[in-house]
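Of the protein chains in this complex, one is absent; all others appear in place.
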Amino acid sequence: SDIEGDFVGVGVDQELISSVPSNNPNFVSRNFTDAEISYCRSQPSPASSFAARWVGKEAVFKSLGVKSKGAAAAMKDIEILNDNESGAPIVKLHGDAQVQASQKGISKVLISLSHSDNVAIAFAQATRS
Amino acid sequence: SDIEGDFVGVGVDQELISSVPSNNPNFVSRNFTDAEISYCRSQPSPASSFAARWVGKEAVFKSLGVKSKGAAAAMKDIEILNDNESGAPIVKLHGDAQVQASQKGISKVLISLSHSDNVAIAFAQATRS
Partner (left out) sequence: SDIEGDFVGVGVDQELISSVPSNNPNFVSRNFTDAEISYCRSQPSPASSFAARWVGKEAVFKSLGVKSKGAAAAMKDIEILNDNESGAPIVKLHGDAQVQASQKGISKVLISLSHSDNVAIAFAQATRS
């Protein structure tokens, strides 16, 4: 294909871990899938894990280059799981996010997450490869 | 083309928003285009927007992999505008920056910006696609 390996968009996002309301049950259930919630709650610092996934979702959204719908953007449609073998984070799109990615020919979004004591950061890359 | 989709360089940069002298008219007029200045001044926090664009310019410069000319590097030649449709930041090169990118076969630089309360961060990716 002509677009094999072509690159579509990048996204970076960061937040203070303390600014992500991961102890608010409505925020969590509205924005995270069951698998994400289970994973984050099993980690040494659930607040850090929720924050890292939250900035991850924002970074993926930016990498798709679609118009922001503000509060209406369904962040639950951007799911960040972990590869069984390597443990590395992987992106799975659902619903609107998947439709919009498909329309742009995006077949894969790569992601990396990091958190220090107080800041979470994520980088995403949307590709057609 | 053999270099279709080939990837050339990446750049990351961050700064404390307070360390970017966006209230210094000389700094602003030397480093930002009229379109950038209008955009940043129209934003809720002009200081944050100037800082994000400033680290964006640095990240783009790094992604080009050219020798730093220090204070002489014309950051105004690296313009960061916003896509009319998505609102996402896009890079437009001018002057020396454009010449150097062309010589390396770079046809597009992708960019993403983020700022929290006190830190601005940017990631850039130079491609031949």
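First chain written, first letter: the chains are A and B, and each begins at residue 1.
Note that a residue touches a chain if its C-beta (ideal position, glycine included) is under 8 Å from a C-beta of that chain, and two chains touch if they have at least 3 such contacts.
Predicted model, so just to flag it, every value in this text is computed and none were measured.
Against the chain not displayed here, chain B makes contact via residues 2-7, 9-16, 19, 59, 62-63, 65-68, 119, 121, 123, 125, 129.
Across the interface with the omitted chain, chain A contributes residues 4-7, 83, 85-88, 110-114, 116-117, 119, 121-125, 127, 129.
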